[in-house]
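Would you mind keeping the following structure in view while I ask a few things?
Here the complex is missing a single protein chain, while all its other protein chains stay put.
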Amino acid sequence: MNQTQKILIAVAVVAVLVVSVAAGLVVTQKKGSLLLATTTSTQDSGLLEYLLPVFEKEYNCEVRVVAVGSGQALEMGKNGDADVLMVHSPASEAQFVKDGYGTNRTSIMYNWFVVVGPDSDPAGVKNSTSAVDAFERIYDNGTAGKAKFVSRADNSGTYTKELSLWASVNSTWTKTNVSEWDSSWYLQAENGMGAVLDMCEEKNAYTLSDDATYYSRVEQELIPHLNITLTGDAKLKNQYSVILVNTTLWPHINKTLAKDFLDWITSQAGQDVIKSYERYGKQLFTPNAPGYTTQAIQLGTSAVVTSAVPDKTRPGPPPCPG
Amino acid sequence: MTAPVSLKKVTKRFGDVTALDATDLEVNAGEVFGIVGPSGAGKSTLLRVIDLLEAADEGGISVLGKSADPASKEADQIRLQIGMVHQKPVVLNRSVANNLAYPLMIRGWDQARIQTSVDRELKRLGLEDRRGKNARTLSGGEMQRISFSRTTIFSPKLLLLDEFAANLDPANVALLEGMVREYMDEDPSRATILVTHNLFQAKRMCDKVGLMWGGRFVETTDMEKFFQAPDDERTAAFVKGDLVY
Partner (left out) sequence: MVLDISYSVIQVTLLSLYVSGCATFLGSAIGIPLGALIGLREFGGKGLLKTVTYTLYGFPPVISGLVIYYLFSRAGPLGSFGILFTPTAMILAETLLVIPLTTGITISSVTEVDRSIKDTIISLGANRRQSVLTVLREAWVGVVMAAMIGFGRCIAEVGAAYMVGGNIQGETQVLTTAIMMETRLGRFDYAVGLGVVLLGVAMAVFLFLRYLQEKEVL
């Protein structure tokens, strides 16, 4: 090996070291940072790319987003690998807080689950009177061999919702029972929402989906034979909350910044940003942090309501499509 | 001065096979010692033992006045003064010049000294115009010349040649044999052991010849006597080409 080669190698080694250190420094930010764990469907909706920069600019910080399944997001909170959670799995969230892993659980927005089905609607879901009724029809037709259903069958919020609906039809239908249903009509996909929708298209099956993913698939013309057969039932409301990870357990978390984030996203300003997010020609999320009001706009009056309006007296959801 | 090579009752086994069976050998300074005999007689093993590449199971080995365990650092030191050339040319995957320079480089010679020696050898070998070419691209004869020169370039005290000119054309054979002669003339304290199948070569080159058979020497004597009036009948038969094995 001659001199030139030795020098080249030495330079390369130094360069790699310098770049590694530099990159390391960049990541361990000088300005404040938060690690937000959320679900893939939340990230995929595009809301965060729209919402977070506003917060980041105002507070001169960085919010790093890791998108995983609901279950994993909560696990990350338990292990201190996330600073803030934005999830939509109310039962699990309540347990999470009860167990002491998180604090300040606060509603921020909701969207809708939709029951999606094939054009032919073999189970007659379009004529159902409620979500529970729809699911009952799907079950009856499924077991009779006339319809199919594809389930997420993972630890996502959507699957949790699906299970709660089955349990509403028949309280003996626990997760264990449901997972043993005949795969000739009940398909457990263990996959993401987009993939499950694609499968429904292939198999002329029903499924429970969040609206954003459905619209996204429609926009890309991937599911021409699927429609929303039911939505708007209170039971189909998909409620999102922000939870702060317990900073006593995990002191490395930037407590102040995390609280700032919660305060901002539930403030009028933050909630307005959520409301203004549009995609697929629609407003995808309805902000509903405590104290936020959109009363005036929804009622279509010119009255300006300035005081806080509690959730309970807000107008009900739009009627089910007939 | 002690003989450059002195083996007493050396035995070497590989599993069930006894390659060297209580072999004795003495090679003196200034001598070219030829070893002949049938294949499998233990000739190559003998050279490996002398080059401290293998350890003997029994017996005393003294090479260049010292005994050492082949695995030891002492052996490394001794080997710096021994040169071995094989039948098959062995060249490293680098240029002709760098091949020749290799043993000098590992001995820590400075660049200038290496350059001088390499230039001298290239000239002797007639390969000056090919100095930068990858040695593997040369012909078999040329590669063997390089193998040989690379071994004498560091002026070893003991030269071990294992059928080093077999399969070469007469021109190359003559060239290499001449180089051995030159090597020996340069320094009378040197010694060479030559293993060969070529009886004519043995006649041309050797001072003493030994017939090896079944892991030991059947007869060792002066070259003339070996070919003209050997003591042992097996030697006589061998020289005539009649030895049945």
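Going by the order they are written in, the chains are A and B; count residues from 1 in each one.
Just so we're on the same page, a residue touches a chain if its C-beta (ideal position, glycine included) is under 8 Å from a C-beta of that chain, and two chains touch if they have at least 3 such contacts.
In this text the structure is predicted, and so the values were computed from the model without any measurement.
For the chain missing from the display, the contacting residue among B:12, B:43, B:79 or B:208 is B:79, taking the whole complex into account.
The hidden chain makes contact, of the residues A:16, A:91 or A:269, with A:16. Touching the chain that is not shown, out of A:88, A:161 or A:217: A:217 (per the contact rule at the top).
By the touch rule set out above, chain A reaches the unshown chain at residues 5, 8, 16, 19-20, 23-24, 27-28, 35, 40, 44, 49, 64-68, 78-81, 192, 194-195, 198, 216-217, 220, 222, 250, 252. On the side of chain B, touch with the chain left out of the figure occurs at residues 51, 53, 73, 76, 79-80, 82-84, 86, 88, 90, 92-94, 102-103, 106-107, 147, 150-151, 154.
Criterion: only the chains that are shown with their structure count from here on.
The distance from the centre of chain A to the centre of chain B, each centre being the mean of the chain's C-alpha atoms, comes to 80 Å.
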